[in-house]
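One protein chain omitted, others in place.
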Amino acid sequence: MKSPHLDVRYVARLARLDLTAEEAADFQSQLTDVLGYIAALDRVDVTGLDPALEPGDPFCVARPDAARPGLTADEALANAPSTHDGLFRTPRVVE
Amino acid sequence: MPVADYIPTIGLEIHVHLKTRSKMFCACATSYGDDPNTRTCPTCLGLPGALPVLNEEAIKMTILTGQLLGAVTPEFCKWDRKNYFYADMPKNYQISQYDQPLVVGGRIPLYDQYFPKHQRGGAGADGVLATVPLTRIHLEEDAGKSTHFGTSSGLDYNRAGTPLMEIVTDPAISTADEAAALLASLRQILVYAGVSDADMERGQMRCDVNVSVRKSAAEPLGAKIELKNINSVAAVRRAIVFEIERQCGELDRGLAQRQETRRWDDERGESTDMRGKEDAHDYRYFPDPDLQPVCTTQWLNEVRARLPELPHALRARFGHDYGLTPYDAGVLTSEPALAAYFEEAAAGSSKAKSVANWIINELLGRLNEGQTDFSANPVSAAALRELVDLVEGGGISGAQAKEVFSEMFATSGAPAAIVQARGFSQVSDTGALDGFVQQVLAANPDLVARIQAGEAKVVNVLVGQIMKASGGKANPKRVSELLAQALG
Partner (left out) sequence: MPVSLTVSALRASLAARSLSPREAVLAVAAAAASKDSTLGGYVSLTEAEINTALALADKADVTLPLGGVPIAVKDAIAVQGAPLTCASKILRGFVSPYDATVITRLRAAGAIPLGRTNMDEFAMGSSTENSGFFPARNPRDPERTPGGSSGGSATVVDADTAFAALGSDTGGSIRQPASFTGIVGLKPSYGRVSRYGLVAFASSLEGIGPMTKSVRDAALLLQTMAGHDPLDSTSLNAPVPDYLDTLDRGVKGLKIGLPREYFIDGITPGVRAAIEATVQQLAAAGAEIVDISLPHTEFAVATYYIIATAEASSNLARFDGVRYGHRAAQPADLTDLYNRTRAEGFGPEVKRRIILGTYVLSSGYYDAFYVKAQKVRKLIRRDFTEAFSKVDLIASPVTPATAWKLGTFADTPLQSYLADIFTIAANLAGICGISVPCGLSDGLPVGFQLMGPSLAEKNLLQAAQTVESALSPLALR
């Protein structure tokens, strides 16, 4: 975690988020501050800790395999910005 | 250097739709061919606030598959989010399993009948020619489907959230034939297990292929090229053959290979680089906070208590119990329903081999001709057994039996009734046949003399005449016996 390098533009691309030049500059400096603060975790000794499981942690339950009706097509599409023939419409999806 | 001198290494990532009633994380019905967006709910549509709940049956089916392939299910497994933007994927992340899958290890058996004829030798009684090691099997959710119209696409989320089992093999396959045999064998196993119909043409099984080549076994593995969009077993074979040649050609020309994903175009028979994916894949996997880890112990115990018999075990048993040839046993175990049919028809019959022949030569032949699925087979196992007993007991002739079978196939009629209606019963009674024998011997003294002079084959002419005299009803075996007696 020593001097982490944050490339705001690259990360914003991963997050599908256009940033203005001003936003990029602000976020770069504000988040660098935040990361500086977060670096305090370097001081915590976590040897021997498993991040995933510990005795007493809860386990997930599962449901039986039974089908139930959900939304109608009209309900599913009611909030869609654009539709076509019962489908959600978008600019062409590139595979 | 010739293509044949390169060493190809192939690994498969096989996605299989599980045959559950409901989706992986919600109670919507799994769906094929419904009107678009009629099988969705807040969860599989990724609406704000909706949450996933695991489908127990999908987990059990995955564990079962692992058990059948000799794999291990760890005590604890967890669920992770694979993050990337994709319009078919409603949440823009896929719930999957990253580092603690439901199944690890195991091997997939490759059955000889799925290899080209000249490669089939060497399998044991169970028909297993080779095995390919498995890396892992994990469970995840499928995405929706997009349809393209010019500059726009339309999205249908009926398929989104369908349970998808991903089976990953080690990079341990060396030929296209082996890869194709693996898929066909695996499909057979999945059908036996009742976990999937695994029909590639129907999209229930999809396969990504990783191919690399190197010049000698001493070299490290070459750069891994991933092929996507392969939609049939035949296409898998073609894609691998093409890709091996393409990579060898490039290496011959001194072009280094780099890891990439290519799209297979089966119509044009070539793979192309998937441009537009220049964004480095950074899936940012992390444990899904909506789903805690699972403890598999109870499911594993339930699954172990009801393991089905696998095709190769059944095949070995058919050879041992019924004396079938490996080939016949292989054909009869190709689908579980067919194997069960054979066992039912052969039960209590001392002529299991004959039952097998009738099924393979007559029944399957006719079903194939009519492109009829075995599930629509009109001949019951009991009726087939009755027919075989009639022929083998001398009640009707082979030729008659074929006619009877035709009618059974057309009308599902019972053999005894058909034999009676057609007046096919054979005459085996000595008293009735003696008359014909005496009559024919009296009419052909010259033939009798030639037989007595040593021309044994001439007997057949007499048998033919007796058959004719009886109107075809005489049992030819019995006639031969009577002639032998009469001629001393």
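Each chain carries a letter (A and B) given by its place in the written order, and its residues are counted from 1.
We take it that contacts are C-beta pairs under 8 Å (C-beta built on N, C-alpha and C of every residue); 3 or more make two chains touch, one makes a residue touch a chain.
These figures come from a predicted structure and were not determined experimentally.
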Q: Looking beyond the chains shown, say which of B:47, B:172 or B:313 touches the absent one.
A: B:47
Q | Hidden partner interface residues of subunit B, rising order | A | 42, 45-54, 81, 83, 85, 87, 90-93, 155, 282, 284-286, 289-292
**Q.** Residues belonging to subunit A that touch the chain removed from view
**A.** 1, 4, 6, 8, 11-12, 14-19, 23, 26-27, 30-31, 33-34, 37-38, 40-41, 44, 46, 49, 51-52, 54, 58, 60-61, 63, 71, 75-76, 78-82, 88, 90-94
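Everything below uses one rule, namely that only the chains that are shown with their structure count from here on.
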Q: Please report how many Å separate the Cα centroid of subunit A from that of subunit B, as a whole number.
A: 41
Q) Which residues, counting only subunit B, touch subunit A once they are in their complex? A) 20-22, 26-30, 35-42, 44-45, 53-59, 76, 78-79, 85, 87-88, 100, 146-157, 229, 263, 274, 276, 279, 282, 284, 287, 291-295
Q: Provide the residue numbers of subunit A that touch subunit B in the complex, in ascending order.
A: 13-14, 16, 52-53, 57-68, 70-73, 76-77, 84-95
